[in-house]
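Written out below as structure tokens is the structure these notes cover.
Taken from a larger complex, these chains appear in their original positions, while the remainder are omitted.
So that you can tell them apart, the chains are marked A and B in the order they are listed, and the count of residues begins at 1 in each.
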Amino acid sequence: MKTLRGRVQGGIGLAAILLGFAPVVWAADPNGAATLAATPTAPVDYVWVLLCGFLVFFMQAGFAMVETGFCRAKNATNLMAKNTIDFVVASLCFMAFGFALMMGQDYKGLFGTTGWFLHGDSYDVGRYLLFFWQLVFAGTAATIVSGAVAERLKFSAYFLYSLVVSALIYPLYGHWVWGGGWLAKLPFGAGHVDFAGSGVVHTIGGFVGLAGAILLGPRFGKFAKDGKPRAIPGHSITLAALGTFILWFGWFGFNPGSTFSAHQLRIAVVAVNTNLAAAAGAATAILVVFARTKKWDVGMMLNGCLAGLVAITAPCAWVEAWAAVVIGIVAGFLVVASVYFWEAKGVDDPVGAVSVHAVNGVWGLLSVGLFADGTYGLATTSAPLVRGLFYGGGFGQLIAQAIGAAVCVTWAFGLGLLTFKIMDKLFGIRVAPEEELKGLDIPEHGTPAYPNFVTLNQ
Amino acid sequence: MKTLRGRVQGGIGLAAILLGFAPVVWAADPNGAATLAATPTAPVDYVWVLLCGFLVFFMQAGFAMVETGFCRAKNATNLMAKNTIDFVVASLCFMAFGFALMMGQDYKGLFGTTGWFLHGDSYDVGRYLLFFWQLVFAGTAATIVSGAVAERLKFSAYFLYSLVVSALIYPLYGHWVWGGGWLAKLPFGAGHVDFAGSGVVHTIGGFVGLAGAILLGPRFGKFAKDGKPRAIPGHSITLAALGTFILWFGWFGFNPGSTFSAHQLRIAVVAVNTNLAAAAGAATAILVVFARTKKWDVGMMLNGCLAGLVAITAPCAWVEAWAAVVIGIVAGFLVVASVYFWEAKGVDDPVGAVSVHAVNGVWGLLSVGLFADGTYGLATTSAPLVRGLFYGGGFGQLIAQAIGAAVCVTWAFGLGLLTFKIMDKLFGIRVAPEEELKGLDIPEHGTPAYPNFVTLNQ
């Protein structure tokens, strides 16, 4: 039995597992010959999942470019350091602890218990494949935070926080939704579903970031004495745009790859929906701001694009093209409104990470309950198809989505506050005022980012 | 019958359709289970087409970097805005109108008539796949123009023009060649053929750009009082080179992916040819300019590389490696000659888009009629093999290519002139002189690209 279960991993079986069903006892098949013999069609699934995973990895470069582009030149080295170290730490911690907690043998729907350090039955080609896929997602959740806490968080605090997110916050919530945990089994609709991680990745990352931004307080100069927000322009719109293109590109791995199987031809629909929501979000955001200011605001367009991508991440496999456009349009409105809202509340989020990821992650989760069209299930299993309110599915799915979103927000924001608070008590998470004014690059790293250029310290 | 036709879409069938045969009535198969059952080998084709399509999408980032690198810092925000908005507009307009006009049920060889807003039978995994593929090509055609009209076209005009290209100019011509239209059925050779779009994408984009560049007139300072051209150096050779690498990378999706099927193992030949032409074009251009000026001109090498890529796009699947090298060498000469030619004519094309795309697109189309080696057809169908003059095919194919090229140039240049002319009458397409001198970033967008750097307003 154990062997048999292990052998099905090459094909459709994995999709079922990943999407929340039947955590499996794996057989050890480190060279893959047994898997190939049992599932001769496995290679195309491996190719699909790996190449999509490589694209998701590349999103790290996208985040790095977007964030540094929207921040100042004096903190560029620091942002490069943070955007690299988070994936480094995630790789090692998720291998050691996170993966076992998230995808190991389930304990009462709460957490996984096997596969620490990729040991035991884990030395298996299918298990490594699943690890790789989950790892690049964990790394994405970790890196989202860096934008919200940019230009004032100590590097050492960032180092430690990355560890907590990738070893604990992300994998536990991930287990509840994707690892066979309790949220996937909610008795409403098809249970709480999140196709590619609007909640698991983006809402988690975004709300941890919000916690950090609130605890840190705003950057010097962000708010005038009277509390009025002031724009602190980023040092390279070019790099911000490059980063957005890289993220958009990487998202084509993120969403379509989340079928975890090339035998789900629905991947074509997922790719189209992902793109349409991005476009609709970008168009909406730039037009909304133009209507207010008569300027074509590039920064807002880029964030509108990302907002559309975040929002479509949960529903991407379950909705039609027109719905993807609508979801993107709403995301475009939401991101603009949210940026103004948090500024008005005195929260300083230098790159708009909270508005893009936290707010639109929640919107993405809810949108499944509205637009899921009932033509596609959780895999080509006997799993129930997902159907939302507008397609005659009633309120069941919407309720499951709302519960999951509430849990996600509470978990991420709560543990985010706790993590940053403890670190702050222990050693202080914000750099010294003179370091912040000077920029973090030299005090923290000894290396200015652009020593050959004459720069302004703004 | 309808169902059967729909079901063949997973495999070889699609390649036939895309390459100009037999527009199909599609069955609705939104989750792909029926397609998979009918064509169990479909997954690898879907994986191939989607991943290549993602690479083509990523070319948007390449164009953005090349164009901004070759233009001045004071217009970088504007170029990022344009290079993003064109794909945003293309995504939405091509979904609404373009795709139906291009790939819908054919009406007398002139245009398609079904699939508006991806509706009706379009809710099908194969149909979404075809839409995605065609969309990333439409977006490429749209973005090519931006280089030729850079640093002086209003953003609003760019916004509207993108709409016209992606909803009308590109899809109609595309229908004639790839959608079962009249050019594919010319009674010469195998009909007009264009494997991956030297004509459909690059000549179209390049000649619309030429129309724009002519109507706009040159930038201030491009020509001295006596008409002598002056170099206006771009603000970042680094970004221009990065963009070229990204385009080269993306072209490996563009050309090999245009088999629309992984079951055409010719994809290996296509990849090799694509690369050789790029290399030959780059080497030729840099050596030609070195012979004249004794300087190793990087900008010209990068454009030589792109010229080789554009030229090999039409013939890539039908020629041998040595021919790809020859085609690239000719492209390298052509791009240098063309840059000098248009400058001498008083046309200001800031990034060389006309010389790269318009001129070499035509050369690519013609080269099929010379070098096609007769070993590969339009699919593994009963379609005639493509054979050019140098391989004993006589003048038939060359005539078909020349006719197609003439139609392409006339159509693109004509409609380009018309579109820009109408917009110019209605609201003026060129920014005010003081805005151009100051740079478009602040007047149009309110956001300088590099506020932390001390820049020169050149």
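Methods note: a residue touches a chain if its C-beta (ideal position, glycine included) is under 8 Å from a C-beta of that chain, and two chains touch if they have at least 3 such contacts.
Please read all numbers here as calculations on a predicted model, not as lab measurements.
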Oligomeric state of the whole complex, in copies, if 2 are shown: 3
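The rule is short, and it goes like this: only the chains that are shown with their structure count from here on.
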Inter-chain centre distance, chain A versus chain B - centres from mean C-alpha coordinates, in Å: 33
Residue ranges of chain B in contact with chain A within the complex: 10, 30-33, 35-36, 40, 42-44, 46-47, 50-51, 53-54, 57-58, 60-61, 64-65, 68, 76-77, 80-81, 83-85, 87-89, 91-92, 95, 117-118, 123, 125-126, 128-129, 131-132, 135, 155, 236, 239, 441, 444-454
Touch list for chain A against partner chain B, complex: 41, 44-45, 47-48, 51, 55, 72-74, 233-238, 240-242, 244-246, 248-249, 252-253, 256, 262-269, 271-272, 275-276, 278-280, 282-283, 286, 293, 295-299, 301-302, 305, 320-322, 325, 373, 375-377, 380, 450, 453-456, 458
